[in-house]
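Can you keep this structure in mind? I'll have questions shortly.
Removed: one protein chain of the complex. Kept in place: all other protein chains.
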Amino acid sequence: MTINTLGPCLLDSPLAPELEHRRHSVHYVHENDRVLFDDTVQMLVDRGANLADLPGFEPAGPRRKIFFEPASTGVGIVTCGGLCPGLNDVVRGLVMELWFHYGVRRIYGFRNGYQGLVGAHTEEAIELKPRSVRGINEDGGTMLGTSRGKQDPSAITDTLQRMNIQILFVVGGDGTLRGASTIAQEIAKRDLKISVVGVPKTIDNDIPFIDQSFGFQTAFSEATVSIRAAHVEAQASPNGIGLVKLMGRHSGFIACYASLAKNDANYVLIPEVPFQLDGPKGFLAVLRKRIESAGHAVIVAAEGAGQDLIQAASQGADKSGNVKLHDIGLFLKEKISQDFAAAGMELNLKYIDPSYIIRSVPANPYDSVYCVRLAHNAVHAAMAGRTEMVVGRWHGRFVHVPIALAVSQRNQVDPDGDLWLSVLEATGQPRCFG
Amino acid sequence: MTINTLGPCLLDSPLAPELEHRRHSVHYVHENDRVLFDDTVQMLVDRGANLADLPGFEPAGPRRKIFFEPASTGVGIVTCGGLCPGLNDVVRGLVMELWFHYGVRRIYGFRNGYQGLVGAHTEEAIELKPRSVRGINEDGGTMLGTSRGKQDPSAITDTLQRMNIQILFVVGGDGTLRGASTIAQEIAKRDLKISVVGVPKTIDNDIPFIDQSFGFQTAFSEATVSIRAAHVEAQASPNGIGLVKLMGRHSGFIACYASLAKNDANYVLIPEVPFQLDGPKGFLAVLRKRIESAGHAVIVAAEGAGQDLIQAASQGADKSGNVKLHDIGLFLKEKISQDFAAAGMELNLKYIDPSYIIRSVPANPYDSVYCVRLAHNAVHAAMAGRTEMVVGRWHGRFVHVPIALAVSQRNQVDPDGDLWLSVLEATGQPRCFG
Amino acid sequence: MTINTLGPCLLDSPLAPELEHRRHSVHYVHENDRVLFDDTVQMLVDRGANLADLPGFEPAGPRRKIFFEPASTGVGIVTCGGLCPGLNDVVRGLVMELWFHYGVRRIYGFRNGYQGLVGAHTEEAIELKPRSVRGINEDGGTMLGTSRGKQDPSAITDTLQRMNIQILFVVGGDGTLRGASTIAQEIAKRDLKISVVGVPKTIDNDIPFIDQSFGFQTAFSEATVSIRAAHVEAQASPNGIGLVKLMGRHSGFIACYASLAKNDANYVLIPEVPFQLDGPKGFLAVLRKRIESAGHAVIVAAEGAGQDLIQAASQGADKSGNVKLHDIGLFLKEKISQDFAAAGMELNLKYIDPSYIIRSVPANPYDSVYCVRLAHNAVHAAMAGRTEMVVGRWHGRFVHVPIALAVSQRNQVDPDGDLWLSVLEATGQPRCFG
Partner (left out) sequence: MTINTLGPCLLDSPLAPELEHRRHSVHYVHENDRVLFDDTVQMLVDRGANLADLPGFEPAGPRRKIFFEPASTGVGIVTCGGLCPGLNDVVRGLVMELWFHYGVRRIYGFRNGYQGLVGAHTEEAIELKPRSVRGINEDGGTMLGTSRGKQDPSAITDTLQRMNIQILFVVGGDGTLRGASTIAQEIAKRDLKISVVGVPKTIDNDIPFIDQSFGFQTAFSEATVSIRAAHVEAQASPNGIGLVKLMGRHSGFIACYASLAKNDANYVLIPEVPFQLDGPKGFLAVLRKRIESAGHAVIVAAEGAGQDLIQAASQGADKSGNVKLHDIGLFLKEKISQDFAAAGMELNLKYIDPSYIIRSVPANPYDSVYCVRLAHNAVHAAMAGRTEMVVGRWHGRFVHVPIALAVSQRNQVDPDGDLWLSVLEATGQPRCFG
């Protein structure tokens, strides 16, 4: 799978005239450099493959020859989906690199996700200059606004043409990137020279071929605040239980890392590891026994954990006319309450759902640096004419990843890997419930 | 209203022999010193009162003559009610002062509030030494645990007698202090020499005759985190509303201070200022208009705000069989959602309820110092034989306040005072809704 | 001592026409309201004084009648002296209140202290609007810049006249306020109607008749970070000593509060309490003994502590040609090193001087609220025609304090008061060294 490039390189001098003096600060990447996927190396060699044929990513970085003439290039930026720490750092990094390194002067920020690229909303687009992005990295959220949902790729391409935009940067997750692919395909169909480059965003850290997604470290660090609170509350009352729901619809990375960092959690529930509530070795019985002996417990549940249980319960509930529960936190709260009531045990359960507080904080210094470097590399890729790709870091190096690969699967916590092993050891929880 | 003292002073030398060398570090307070209630001065003078008769508090501090012989004194400590930043600082301050300043060596920490003082729970009491309280001020919560609810004062007094306890320190709110009074009265009835001294706790800052309650500054500082999150979320979506519920059942101090500190709130709703939802100048209409013009809004609601509206709504709801809402946050969320739906307007409302996260943090440096000084003064008061009183700070000086006075009313935000005026100016909200 | 007022009130309606609808949110203060200095009450009454004659401050707050017509009023703001957390909050509070509450539209920020009010520097003055002060409270420092030093009051008055300025807000310390007085006197001499109102700034909390100066809480909270670091370093090495120099030229409030909050300090040295280095009970001997028994020690020294020792040492040094030491931190570091070397003891001393890090942080939420309320009251005072005064909070109420009173003396830690007693108890240090 290779990276699409719009055409042969056009220009030998990427820099605006006034920036030519900074030319010597640029370090070019050889076009035939590769970063191996080293996980697969052994497998392929075992099958007799020649190393020179091994799959690898194109390394990111500035190219000696660029595709777009900076002076005449128009750029659009859009942020989509849920909030994630670092969005503003990415926007700022894009604008600063375009402006100061390449000398691009026409940069538009579209408002509120893809909807800002269609219809009357395009009039809300704002011109972005270094001054407009000054200090935005100190704020959480995204200065451009965001929204969920798709828009017609044809209408979006119309907008890009009408506004004479050559590069569209899309910052978003899974669905957003699929959307970016359809736009790139519409562009190709029309045979336009417009590059679509993504910066993958997932607070859950579940994008494949990316060592760690931006904002993830900030998010799990913030999540430790709630785990600590849950621990304090649990210890302060007789039969105290602190229950924290964390982000992670399909993967439990935030729950695992936050629990390891704080070591206050006794039970970590993640989507990758199913569990049973009932039965003598089920979660409820194990929890009750711990409360009897230790007097308190802290539970951390990723939002995607136990969805099978919720579904089963709600099917039953449907028949009896009760309210359906879609939320693992509220579901566990109810189940635990019922269980303790049935056992005649006192219960002081405190439920904490910190999602909005976590995802809206500014990026921490690590993520801030990471976002700036992602943004710089996204600009280099786009200026060199790459399209339908995202930038990422793989095994410590910044690389170009085709969108099709980035959305091909999800990173998940390996129930047999060392991260989950560390969680099991840190919590002391059994390998399975039920 | 005067402070009860158990009897004439017994001892001229308060200090354990090994501490005698520190004698010179003690600064005694004259017994006839007074801190005036200066709010009432004018009123009384207007009525022709002589200043010498004016009401005032007994200043706190160490006394030259103390009532209890440290070497033979047993002390109990109990923390009651909801968590509040600083509880551990108070416990630590009490233990350190008793141990090092007076040389008291028998100190018991009763577990989980008043229930730890009765029945089998008394066996869970732990001996407290400087080592047991080391570093606890770095943790939130209370190392003793806490619980709500009353216990029989007679049974508690039995425990105090059985364990040969001469001083009981009670850290808790309104109800807890009323309970402390009944214990003191039972003690008096039995003619025992046992002192009951309170350290008033209210995260809501609503105890009268106390400049500011411990933990309040920490709490409203933490609350600003959620207001900021609400602001970020509101700005990030089309028609975004961030709604934060903060503590404050009877008073809106936390909501007011947190809103002033961050200046991100557009509407602050507190128990002291009733409001209407409906009608052309009602809250919902005003909110809708703001969203139409500004695109986003942040609402901060103290938990006790709009209780009349909830009651009215739930009476209606009862008849129709719907679920009652007791929570102003969820209530507003529902009402706003219905209102926007009726108006055919998009709505992105994010509801944040950070109470457990706020109340479980460790005290900030200011509250930490304040708690230590309150604790020191509580020890001085008890050792001097004072009883049925709490320590507080009034107009910058530490004083003794009779429990009856401390529970006689509640501090509230004055809707005509300068704090609320500052809030109105900072938010720009109308003086009344409806 | 009374507050100067420029003349009789001119206007019954303080508000710009478009703000008239907010009229009802204003709560007026009666002109004959007083806040008593309650410390002196007893003394005066003992001498037979009538309460009605007792000294008191004029309460701050909006007046029904104001002196300046908002539409035609020009305002200048200047910040002077060293940085202090909250300066930007004050500037922002002044601008917002002038603009939104009164409708003043001509507001100038002079650059870099008084020097911005004279000569060519006046051209650097910037127009201040709500937009210019947006978010500045999130930054430390002062958006106006600052400098030390006096300027000719006559030249400054010339500038005020030339720029048609009716109100000058001066934010600064002792020297700055004396400067403000000379300006006010020059104005009076010329019989101009220009009000000069100060907001007193002292990170050291040493301004009299002010409960607590803005930025003080933020500063001592930040200082605890360095004390903790010193403690960690001291504990981590054999014979480890952590030495922290904190702000406080004339008063040790920051050193005392920071030490009480963290409880990691073993010795607190402040200007108010002289000490001896040498001799069997001198500081060096006591320190050596502690290291021998406990293995580590933490010393917190206010920058004004031990100046007599430094002076004595440097007089000796002068003769021998050695370098003079003006800095108590470096001085102690050298003395301790010499002393341990002479005793043949290993020493691992880590010296920390965090002043710039502390004073440049943004105000914490408490100080942020406090600054806003001070600023609001400063605006009310100036608009009502008060001059040559500062706003402050005294016994929990905002008041007007004549500049002459505010600079008449310094607040200091009372070596016989309960704050110092608490420090002695928390550190366990002897009452005196030597």
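Letters A, B and C mark the chains in the order given here, with residues in each chain numbered from 1 onward.
Here is the rule we use: a residue touches a chain if its C-beta (ideal position, glycine included) is under 8 Å from a C-beta of that chain, and two chains touch if they have at least 3 such contacts.
Remember, it's a predicted structure, so these values are computed and weren't measured experimentally.
Although it is not drawn here, the omitted chain touches the following shown chains in the complete assembly: A, C. Checked against the hidden chain, the listed residues A:73, A:368, A:387 or A:412 yield one contact partner: A:368. Check C:180, C:287, C:352 or C:391 against the missing chain and you find that the one touching it is C:352.
Considering C:69, C:139, C:152 or C:327, the position touching the chain not shown turns out to be C:139 (whole complex). The chain that is not drawn here is touched, among residues A:119, A:149, A:279 or A:417, by A:417. Residue positions on subunit C in contact with the hidden chain: 83, 112, 115, 139-142, 145-147, 225-226, 228-230, 232-233, 235-238, 242, 350, 352-354, 356-357, 360-361, in rising order. Contacts to the hidden chain, counted on subunit A, fall at residues 22, 24-27, 33-36, 38, 41-42, 45, 51-52, 61-62, 96-97, 100-101, 137, 211, 217, 220-221, 224, 257-258, 260-263, 364-366, 368-369, 372-373, 376-377, 395-396, 398, 416-419, 421-422, 424-426, 428, 431.
Assume only the chains that are shown with their structure count from here on.
A separation of 29 Å divides the Cα centre of subunit B from that of subunit C. Averaged C-alpha coordinates give centres for subunit A and subunit B that are 41 Å from one another. Distance from the subunit A centre to the subunit C centre is 46 Å, each centre being the mean of its Cα atoms.
Counting partners per residue, subunit B has no residue that reaches two or more other chains.
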